[in-house]
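Just below is one structure, and these are the notes that go with it.
Let's turn to chain A:
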Amino acid sequence: SNSSKSSSSTSSADSSASGKVTVVGSTALQPLVEKAASNFQKDNSKINVTVQGGGSGTGLSQVQDGSVSIGNSDIFAESKDGIDAKKLVDHKVAVVGMAPVVNKETGVKNLTMEQLKNIFTGKITNWKDVGGKDQEITVVNRAEGSGTRATFEDAVLGGSKAVKSQEQDSNGTVQKIVSSTPGAISYLAFSYLNDKVQAVSINDIKPTDKNVETSDWPIWSYEHMYTKGDAKGATAKFLKYMDSSAVQKELVGKMGYISIHDMKVQKDAKGNVSNK
Partner candidate 1 sequence: MKTYDFNDNFFIKIDAENAIETKNVQVSYGKNQAIFDTSLNFPRFKIISLIGASGSGKSTYLRCLNRMNDKIATVDGKIMYRNVNINDPKTNVYEVRKHIGMVFQRPNPFAKSIRDNIQFALKENGIHDKSELEERLETSLQDAALWEEVKDELDSSALALSGGQQQRLCIARSIAMKPDILLLDEPASALDPISTSKIEDTVQLLSKNLTVIIVTHNMQQASRISDYTAFFHMGHVIEYNETRKIFTNPKIKATEDYISGDFG
Partner candidate 2 sequence: MHPKRTDKIATGIIYCLVAMVIMILIFLLGYILINGVPDISWHFLTSQAQSFSAGGGIRDQLFNSIYLLILTLIISFPIAIGAGIYLAEYAKDNWITDIIRTSIEVLSSLPSVVVGLFGYLLLVNQFHFGFSILSGAIALTFFNLPLLTRNIEESLNAVPNLQKEAGISLGLSEWKTITKIIIPEALPGILTGVILSSGRVFGEAAALIYTAGQSAPEVSYTNWNIFSASSFLNPMRPAETLAVHIWKVNTESVTPDAHIISAGSSAVLIIVILLFNLSARFIGNRIYKKITAAK
């Protein structure tokens, strides 16, 4: 009955697939998936894709419960307590690089990895010790359990405990606080870097997409979309769309993320990097 419609569509095989896809999780990934979903629906009016935030933890636990079709996460399911990663199938859709940022007044543009670690573990407390002006350091961390924080701590702290400090749960708030608080340091996804905050190089390596692709820049992670078991039907179709060039070439870049296809290296759940 709907053959006439399906023939006009690009992927004729299962374009008649209909259904509901609910995507929940990482707030960082939400805008990308939301935009992709809205483009996707233009060609697939029978599929209804709902995209919501809620945080990576929520995404993982909801997909594990089966209450949603896809759980978005900034971190590997393996590294989250209470999640049985074996039951979940990982679909990596983008790579996000993160950079330390400092308030512009501190006068610091580069730090060694060691200095960065010492700042976040509370061993260095004044910018003058790392070549800045005489100003106390205010560490602004991300919320415990956030994907961004896990990635940053994996790459920078190497198992040490972060100093107790301010915590914020979103890139936007962190950006605002770092830009307005003298002596503040935190870290942001590349897409949130702008001229209000000073991005810091590590060991003189600049936080750029190119450096992430080769993993010369060490702080980066995948954006995952997890399904419970293999994706089927409408969900599979949407995930396929996420991997298509329409998303990877267009949207991912606009969003400030790096396409999964541009990566020259890959990382596993334990953080081991290897060449593709």
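Per the selection procedure, all candidates are chains of the complex that A comes from, given by their letters.
Heads up, the rule we're going with is that contacts are C-beta pairs under 8 Å (C-beta built on N, C-alpha and C of every residue); 3 or more make two chains touch, one makes a residue touch a chain; residues count from 1.
Keep in mind that what you see is a predicted model, and the values were worked out from it rather than measured.
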(request) Identify which of the numbered candidates 1 or 2 touches chain A in this complex. (result) 2
(request) Could you please specify the touching residues of chain A with respect to candidate 2 in the complex? (result) 22, 27-28, 30-32, 34-35, 37-38, 41, 48, 50-54, 62, 65, 67, 169-173, 176, 191-192, 254-256
